[in-house]
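A quick write-up on the structure given underneath.
A single protein chain has been removed from this complex, and every other one stays in its place.
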Amino acid sequence: MVDAFAYVPAVVLLPFFSFLVALGAGKYLPKGGAFGGIAATAGSFLLSIWIATAVAGGRAYDETLYTWAAGDQFELTFGALIDPLSALMLVIVTLVALLVHVFSLGYMNDEGETGLPRYYAGLGLFTASMLGFVVADNLLMAFMFFELVGLCSYLLIGFHFREPGPPSAAKKAFLVTRFGDYFFLVGVVAVFATFGTAAFAGEGSFPALAEAALAGSGDVWTPGGLGVETWFTVVGLLVLGGVVGKSAQFPLHTWLPDAMEGPTPVSALIHAATMVAAGVYLVARMYGFYALTPTTLAVIAFVGGFTALFAATMGVVKDELKQVLAYSTISQYGYMMLALGAGGYVAAVFHLTTHAFFKALLFLGAGSVIIAMHHNEDMWDMGGLRSKMPVTYYTFLAGSLALAGIFPFAGFWSKDEILYEALVHGLNEPLLLGGYVMGLLAVPVTAFYTFRMVFLTFHGEPRSATARDPEPVRWNVKGPLTVLGSLAVVTGFINMVPVQKVLGLEGIDYLHRWLDNEWGGIEGLSSHHYADIGPYSSGYIAGGEVPTVLVGAAVSLGLALAGLGLAWRLYNVASPTEHTAKLGGIKDVLYNNYYLDELQVWIAYRTEDIAGGSDTFDQGIIDGVVNGVSSVSLAGGSRVRRIQTGLVTQYATMLTLGLIALLVVLGLNGGWFL
Amino acid sequence: MILEALIGFTFLAALLVLLVPNEWAGRLAFALSAVPFVGSLYLWSRFDAAGNALTGGTIAFESRYEWVEVGGRTVSWFVGLDGISLPLVVLTTFLVPLAILSAWTPVDSRQSQFYGLMLFMEANLLGVFTALDFFLWFVFWEAVLVPMYFLIGIWGGPRRKYAAIKFFVYTNAASLLMFIGFMSLTFALGDSIGSLALPEITRALADGGLETWFGISPDRMAMVAFLAMFAGFAVKVPIVPVHTWLPDAHVEAPTPVSVLLAGVLLKMGTYALLRFNFTMLPEQASALAVPIAAIAVISVIYGAMLALAQKDLKRIVAYSSVSSMGYVILGLVVFTEYGVGGATFQMVAHGLISGLMFMAVGVVYNATHTRMVGDMAGMADRMPLTVGILVAGAFGYMGLPLMAGFAGEFFIFVGAFGAPSLPYAPVFTALAMFGIVIVAGYLLSAMQKTLFGPFRLETDYEVGPAPFHDVAPLAVLLAAIIVLGVAPDIFFEMIRDAAMPVVEGVSVDV
Amino acid sequence: MVPVQWYLLLAAGIFCIGLFGVLTRNDALYFLMSVELMMNAANINFVAFAWYYSNLTGQVFALFVIALAAAEVAIGIGIILVMYRNFGDIDVTVPTEMRW
Partner (left out) sequence: MSNVTAAWTALSPALLLGLTGLALLVVDTIRPNERSNTSMAVVSALGALASLSVTVWFVIAGRGHVDAGGAITLLEGAVKVDTLALFFTAIFASVTALVVVAAHDYFHDHANPAAFYSLTLFAATGMALLAVANSLAVVFVALEMVSLPSYALVAFLKKNRGSVEAGLKYFLVGALSSAVFLFGISLVYAATGSLVFGEVASAVESLDALAGVAGIGIVMIVGGVAFKTASVPFHFWAPEAYEGAPAPVSAFLSSASKAAGFVVAFRVFTEAFPLGASVAAGIDWALAFAVVAAVTMTLGNFAAAVQEEVKRMLAYSSIGHAGYALIGLAALSTGSAGNEAVMGAAMAHLLVYGFMNTGAFLFVAMAERWGIGRTFEDYAGLARRAPVACTAMAVFMFSLAGLPPFAGFFSKYFLFMGAIENGFLWLAGLGAVNSVVSLYYYSRVVRAMFLDDPATPSALDAIDVRPTALYAAVVFAAVATVLLLPGFGPVIEAAEAAAAALF
């Protein structure tokens, strides 16, 4: 049989070709090249499935496919690394991308948008870049596609470039993430300088080398006699910079809400499966390196936990549908970071998976609502859509339940596992425990703003004419919603660890086994290996593991329900009111996102002031000196010419004086007068 | 012979174009300028050099005839190529036809003189990159000034005369400083050299041929000469603080001239730095590594900050060139394979990208007759194709992966970060790398203000899609940038081959 | 028997007198005469030292100088003439149209 891995490049290239087609011939194609994109992503999806099955068949793939620059110092190469993690991610990305393409038929084409070829070209390139990032077998290649993802987000967020908003949002998205990527790039360079390679997998990979170096065997370059451990921590944090930027972690999260300027399907793609996921995926990808540096892990965990809570609080007061979802995204990725920091590698990947589905679902649902509401996103103009658009409602509800982490929806399982990991590992890790606490506090808030959103949108009385008579949506909207809705319900069951632990049913933690190379994978890239090298030891409360599981689950579920209940009381009424007044002074702070955007704007302005200052300096001082030299010499020239008075007698005088001077000089020099 | 043919043909082409009537000049010049390009491709295909031409590597297409004997030193017509010069020759012959094409629209008077001078300049540039004898090289080096003076002075903007004379005098002063430095060096070499051929001088220096000369000890002499040459070339590059002629020249110069100025002329400076300072006097270079690296970093950051403050699109690109050249200096001074090789690669990459940027800005200017950020908005609405390419080029400038710029910059960074010969290399590198954030800052905000948003134009001109012969060169350049970015090794391989001897310090074989 | 150094001093003295005349007189003719004086100072040297070294070079050359001085005067007078025609004066400080 033909080798599935032979088609790994095809997975990446198919969407790329759809990009070329849409760009080149899109305007001659039906639906502006949509079908090309759908076909390409469908193809990639199928191939990914096939590859996943191949991995399940006990095989893995790690090949260098193309040498970018063959130096003697380092070889810079492109390659594909297929292990359980990347295989899973491939399936997720391709699936979401496919559904988004289909949905776009309804959201873009049917809405009569212009510039569709550009749109589908962007989607295609976006998907291709993300897939390239997923299969990357070394840090440099990962960085390259990471950057291309950034470019695509710029292009798609700024899709409506004729309006003032989107271009500025796009600029902000690229700039903020670029700021993070700066540290990432320094990290990449540092990795090369330190290890001479950036490969993820294998004996010669930099995690392996790092492990060896820490074990004392094998030496690596470190700047200025820095300790190996310290230096690895620095490198890890540098790479983390890119993650914080792309995965919109505090303090570089500000670009993400603005990114809502982009078309809704794009938001779905960005948030669920591609750009924002990329950051977390990167950490998971090189987890073998991070696991070696406890400090980094602790920082990751704390930042993640903080971001989870911090973003959730901001989601509470937003009025636009997509804004709420945006902050929920930030918050959810905070959870994933918390998991990774807490050594919950599997938990993070788990949440990445479930979140991919339910967040895509929520965004597409929101898109469907937005279609219905004629692109009015204000939830206060909605209400009572439940009866008008049942499909959207029930799928959206499923997604919301998952997001809120209500048993037994997908989100519950993954979030619960994250908190569990954070708890058991955090008991003797203060920083980690802090992350856990914040994560826990975020649970009710999440549930609250989620259902505030649901109730305001679908329940109660319609609060506007359009809400009374919304525009119907077609199959191309409902289809994807249905698929994702069902996934949001069931995905959780791939990894029912609590059930396993409580009931002692062995082997239903499929994801664990999957990521543990139980079926196949690459040595050194398995969860238990990470657990081995990881710094954490588990502690339990309430005596023993099972109680801990139960308590943890109960607490988080209880908090979630509490939040839901509050939302129910406040907003599940015929004509809800804002209630934000109760928040008092905090309200404004939350409305203004803790004034972080203002802070960044302030920084930008100060930078421009410095630039202006240096420009004045350049023109005034530096160039002034240059021009000054010329004017001084000209002035000197006009002094000199005055010697030529025109009076011949004075000429004779000066001539004589000159001659005498010459005589004196030579006389003294030669000593004639002695 | 083939190199003589190449240069000679270009000179004759210049002469011919000077004589034809204006209305033909553009097309004829374009047709003629295609020939050197094809020729350089042929050179590429037949390229068989190994190692660095100055350090005893085999020189491709070498040819040498004695010319003048002065003071016991022979000056000869001595040309040849190695892995460092060939890419620059190809770059030159590739950019000139495109620049000529981009001149069809803006240049509307005295065309035959314009295109003749362009070709005359190309011939001299080819000479600069192929000459292997100091005086021959210096002849071409100085001869480039003459056409440039006219090109800026006649067809330039409102302050063209000021810009032209500033460029002319400033760079010439620098050349004189460099000349004195280098000449003292050669005379301090005494009888260990019998000619001014660069390979011979390099070898003599490597063999420690410097003698005490009028009471100047060899080390002192080498250091003084290094400083004089560095200062002289720094003006050409240009690096802070001797850069101020560049923005003026760029802003006043017509588009095609800016293209060549940024694309090729600046590379003369870095090329000379590599050939003279870093190949001939590596010890001094690494002794001064820290100050030079500091200057490089300052050029990067300061140039970027200046670009951030500009309102004129051309000025923005001009200052960002200063910034990019800083990377090149950093790459050169670290003496690693990726550093020096990357610097050379970056010369080519930046040549293409800055050429593209200036060309694209020029196309916009042809339509709007303004380059001020405040004067226009939403150009993407009226000239989508041009803007699309402009955006692509801008991202190339920001170092987007899989475009040439990223390759060059990454090579430099990865070569510089762990460089053993440069103290605090990681710090310098990391500081310099911050340039990629600032460049994104000013390019993105400039694009947002001018290209996107609702269409608005202060000057009253009808803006429509640009003519084919304006957009075609942009597309070609973009394609070249992407090809180089995806497959840098097509140049980087030969560059490494020629750069390694420099890295290892001048080797003493032959 | 006068020692030769005295001739040297005499010549120098005459030369300085002539130079003084050149520097102080604005009249073109005085100027000419002063120059003649300086030249003759040189002649004194030539003749004196021709005698001192007892070779004829100096004496012969002195004759040449006298002839050349005459030629120079001839040219000079001519120029002074046209000057008078154009400027109506032979004061050498009058023509100052060209300067700086």
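Order of writing sets the chain letters: A, B and C. Residues in each chain are counted from 1.
We adopt the following convention: a residue touches a chain if its C-beta (ideal position, glycine included) is under 8 Å from a C-beta of that chain, and two chains touch if they have at least 3 such contacts.
If you're wondering where the values come from, they're calculated on a predicted model, not measured in any experiment.
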Omitted chain's touching partners, listed by label
A, B, C
Among the options B:Gly39, B:Gly56, B:Pro87 or B:Gly153, which residue touches the chain absent from this view?
B:Gly153
Pick out which of B:Ala164, B:Ala272 or B:Met379 touches the chain that's been left out of the picture.
B:Ala164
Subunit B, residues in touch with the chain not shown (by the definition above)
67-72, 135, 138-140, 142-143, 145-146, 149-150, 153-154, 160-161, 164-165, 168-169, 172-173, 176-177, 179-180, 183-184, 187, 213-214
Since one chain has been left out of the picture, which residues of subunit A touch it in the full complex?
630, 633-634, 636-638, 640-641, 643-644, 646, 648, 651-652, 654-655, 657-659, 661-663, 665-667, 669-673
In the whole complex, what residues of subunit C lie against the chain that is missing from view?
8, 11, 15, 18, 22, 28, 31-32, 35, 38-39, 41-46, 48-49, 52-53, 55, 57-58, 60-61, 64-65, 68, 71-72, 75-76, 78-80, 82-83, 85-87, 92, 95-99
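We take it that only the chains that are shown with their structure count from here on.
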Hopping only between chains that touch, the fewest steps from subunit A to subunit C number 1
Centroid distance [mean C-alpha coordinates] between subunit C and subunit B, Å
64
On a C-alpha centroid basis, what's the spacing between subunit A and subunit B, in Å?
37
By the touch definition above, subunit A meets two or more other chains at residues none
For a test of understanding, state which residues of subunit C touch subunit A in their complex under the given definition.
19, 22-23, 26, 92-93, 95-100
So in the complex, which bits of subunit A are touching subunit B?
67-74, 76, 140, 143-145, 147-148, 151, 158, 161-164, 166-168, 170-171, 174-175, 178-179, 182, 185-186, 188-190, 192-194, 221, 223-224, 604, 607-608, 610-612, 614-615, 618, 622-623, 626, 630
Residue ranges of subunit A touching subunit C (in the complex, touch as defined)
641-642, 644-649, 652-653, 656
